[in-house]
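Every protein chain except one is present and positioned as in the full complex.
For clarity, chains are labelled A, B and C in written order, and residue numbers in each chain start from 1.
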Amino acid sequence: MSTILKVDDLVKNFGGLTAVSDVSMTLNDDELVALIGPNGAGKTTLFNLLTGVITPSSGAISFRGPKGTVTLNGKKAYQIANLGLARTFQNIRLFKDLTVLDNVLVAMTSQYKEGLLSTLFRLPSYYKKEAKIAKEATELLAIFDLQESVDVLAKNLPYGIQRRLEIVRALAMKPQILFLDEPAAGMNPEETADLTRLIKKVQREFHITVVLIEHDMSLVMNLAERIYVLDHGAMLAQGTPTEIKQNPAVIKAYLGEEVS
Amino acid sequence: MEASTLQTFFQQLINGLSLGSIYALLALGYTMVYGIIKLINFAHGDIYMLGAFWGYYVINFWHFNFLFALLSAMLVGAVAGVIIEYFAYRPLRHAPRITALITAIGVSFLLENGMSYLYGSTPRDFPQIIEPVNYHVFGVLISNIQILILVTACLLMVILQVIIKKTKMGKAMRAVSVDPDAAELVGINLNRTISFTFALGSSMAGAAGVLIGLYYNSIDPLMGMTPGIKAFVAAVVGGIGSVPGASIGGFLIGLLETLVQSVGLSAYKDAAVYFVLIVILLVLPAGIFGKNIKEKV
Amino acid sequence: MPDTKGGQFVRQANYRKWDGIMMKKSMMKKLTGFATIAATAMIFAGCSTASTTGSGNKQTGNTIKIGVNMELSGAAGGYGNQQKQGIQMAVDEINDAGGINVNGKKKKIDLIIKDNKTATSTSASVAAQLANNDKVSAIIGPATTNAGTAQTPNITKAAVPALSPSATDPDYTLQKNGKVQPYVFRACYQNNFQGGTAAKFTYNNLKARRVAILGDNSTDYGTGLAKAFKNQFKGKIVANQTFAAGDKDFNAVLTSFKSKKADAIFVPGYYSEVGLIINQARQAGINVPIVGTDGMADPQLVKIAGAKNATNVYYTTPFSTMASKKNPTAAKFMKAYQAKYHQVAPTFSALAYDSVNMVKQAIENEKSADSKKVAAGLAKIKNFDGVTGTITIDKDHNAQKPIAIETLKNGKVVNSVSIK
Partner (left out) sequence: MTILKANFKYNVSWLIIMVAGFYLMNTLMLMGIIDSFIENMLVVIGINIILATGLNLVIGFAGQFSLGHAGFMAIGAYATAIITTNSATAGGFYTSIVVGVIIAIIAAIIVGVPTLRLRGDYLAIATMGAAEIIRIIINNLQITNGPSGMFNIPQFATWPVVYIMVCVTTILIANFVRSRAGRAIKSVREDEIAAESAGINTTNWKLAAFVFGAATAAIAGSLDASYLQTIAPTNFGIMESISILIIVVLGGVGSLTGSVVAAVVLGILDTALQNFGTLRMVIYAAALILIMIFKPTGLLGSHELSFKHLFSGTKRKGRVRS
């Protein structure tokens, strides 16, 4: 087990407000990590920092990619994504007016090239590429039982399926780390159970590191190998589910918040 | 006709400020309407034209005095604004914004060409109800009408600011501009608030029509086109949605145009305005006074 | 290690290289394919495509069709509608008198008016319709040079003459090689003539040596005249500034003129803006002579400028209230216009009125309303007695007529000087 992502003393200030202060963490290959904490603890902000949606005020993020270790600070979101860090969003952000297939194909954009000439004049190589990439995407969709809805517009899918599609889209990036931001939000227990199986499957079959933000504690305890707890922008604790369950600071911060 | 450099400078400053106050007057209405329904109300410049024509008729045929002409033109502007909103924009409130924009352009075309059709497109002279008087202050010329426009522009700006900040309707307007759905949930009458905003903004244009007609002494059905676009630029530069921003933007554009012309580059005065617009937007994407709202992820 | 579909998916084959090779091959194939398509397209374009060439419109009916291609809406709509009034009046007068005498037979005019909305493409389309579908004998219009040049190809193809009341660009009636356009005529001065006259007048009569120019930069009219003035003025041009149609505020430029010690200001433009310039110049205490051209010769000018301000103002014109006293044709026109439209006739209406009567003259001289004959007749017009003076069409199809310079004082024309 070696470290794939290392975060050192990460800080993010919004004006006078410190949303994330001195957060350090490490992620290893092929592990399933949960990030928990009360509302407003800065979990999504941390995700946004790691995936380049917002830039950190200070601190360092280093990632061991296929081409050696790189620093992610200051890199654009699309560059970070193409390095192998994919994500989903708390409020689903699918390409609503595109089909299910196109949603997945978009995520594969940087994995292939269609020359300008072959695109504009529809040379045979264009058809070949399109067919090949569509086949890949359909296969991926099939793994998640979405093969029947390839031509459906994303906005017409039921809510739970939309969440699933967002995960598929992220996987289409062929990521090394997958960040899931509250994947079970708004789901009923049955859907949550499905999702739990899905995440396990993803982690097992694709051999990637999965980090998830989740409020559903049963899901977290059931899935996560390790847990990070964030409170008021700072890292409160980390450890295995059993350790976290017994950590007095966590219980105080977390339950205290939840009760009030 | 000789003048010292300093006198010329102050004269140009006065020229710039009076031109700027005209843009500011129009930009106020633009900024209010945009602030509340995020629509570039292309027809705003044409309501200004309607105000000018109304002033022309009531002064010439009903012999209104200046104040009544001004107030009635504001009323006409307000009514026109509300009617346009009711028939042309309200049905499209949930349509794509670009559709509403095209409708606004359509309304603008309709007013311009409708007036051309009814009254001809030849420019008319505006009745000189206030005799222009020039004051010489240290060799700098300033006319009573220039002062009147400048004072009116500032006064209206203050009144608007008070309405928006202090009154109940103003609060409703601010609420609707932030989140119309939430505003409706807390019991704000959306339609009435938007109508009120149109009435207020359009009455500014009506007033501007009379004032500018009086100042330049020339009105025609297409008079709203160019100043309309310039005023919108002024509102954007100032930060659209912001009342002080619209005024500052107006004065800025007026002064800039004057500066460019005074150095002999009159052929490029519009180009300079657009260039400054682009530069300001690049540095301050929401204009000088605008709040840059980032999308929440 | 469990190897599943997902695993295969992640461990992608290194297919890029292979793809590159394939692409080169198929590119070659497809390029040849594309060349074939392109060649086919060329063949389409090359052979047997239809094109229309006319031999002119013959007029055999009991009426004579005259088309009007005019700016009735859009930027120049105001000027276009003034011209339309002049045209309408001329046609009504002719028809009331029985019509045009074609080889002994009186034929009434069937006027077909179309709007080109001050757009070149629409002007071309209007001209095509008038010439080919309506089969007119001649076209009056358009008012502006740009709309006029846009119709030239279509009327030339159809061999229908077009007479513009007010297109002033010197090259308007000329082809690229300098030869005259066979079917293009105008009833107004061209810029070089008028600008030159204004320059001479400013130098010789007003004795001005330092002139500031403030011209309309949104039309060929303003820039063309400014250029002509600059080329032919013997004194010094101390400032050369411009404005755009629709501008209302000239204070900044006028203030900048103050320090230039100009003896006169030349303002080539139309009355809508020149009226404002006069107004603002006088308000700003600039009392030097203001010289302009026929675009400002409109009764509305004085109203916009204010009668008091319209003093020490000069402009070149073919036609005016003053001239009408000496010219019975003009006097009659002025009176009739006042009666019909309840306003003083503007220059544009007068020019348009003359244009219709020039076409009538051409038809009567040639004893035919066939469009080709009308063109020939227009080219031969000599000493035509028009409202805007005695007109002779020269070899370049320009209207030669005497030019006068009028002086305004307190809004009234007080003097009219003929210039040779």
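Following the convention adopted for this analysis, a residue touches a chain if its C-beta (ideal position, glycine included) is under 8 Å from a C-beta of that chain, and two chains touch if they have at least 3 such contacts.
Note that the coordinates shown come from a computational prediction; the quantities given were computed from them, not determined experimentally.
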Across the complex, visible chains touched by the hidden chain are A, B, C
Touching the hidden chain, out of A:119, A:138 or A:222, is A:119
Hidden partner chain, touching residue among B:67, B:98 or B:185:
B:98
The listed residue (A:60, A:98 or A:193) that touches the chain absent from the view is A:98
Residues of chain C (touch criterion as defined above) contacting the omitted chain:
41, 44-45, 48-52, 72-75, 77, 81, 84, 113-122, 124-126, 128-129, 131-133, 145-146, 149-150, 152-154, 157-158, 169, 171, 174-176, 217-220, 222-224
Quickly run down the residues of chain B that touch the omitted chain.
34, 38, 40, 88, 91-92, 95-103, 105-110, 112-114, 116-117, 229, 232-233, 236, 240, 267-268, 270-271, 273-275, 277-278, 281-282, 285-286, 295, 297
Over the whole complex, note the residues of chain A touching the chain we left out.
51-53, 76-78, 81-82, 86-87, 89, 93-98, 102, 105-107, 109-110, 112-114, 119-122, 124, 126-131, 133, 169-170, 173
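Rule of thumb we're sticking to: only the chains that are shown with their structure count from here on.
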What is the identifier of the chain with the smallest separation between its Cα mean and the overall Cα mean?
B
Among all chains, whose Cα centre is located farthest from the one for chain C?
A
Quick one: chain A and chain C, Cα centre-to-centre, how many Å?
66
On a C-alpha centroid basis, what's the spacing between chain B and chain C, in Å?
33
Expected list for chain A, residues touching two or more other chains, is none
Where in chain B do residues touch two or more other chains at once?
none
Considering only the defined contacts, which chain B positions touch chain C in the complex?
1-3, 5, 8, 11-12, 15-16, 18-19, 22, 113, 116, 120-125, 128, 132, 134, 141, 143, 212, 216-218, 220, 222-223, 225-227, 257-259, 261-264, 266-267, 270
Within their complex, state which residues of chain C touch chain B.
73, 75, 77-78, 81-82, 217, 239, 241-244, 246-249, 251-253, 255-259, 261-262, 271-272, 275-276, 279, 283-288, 300, 303-304, 306
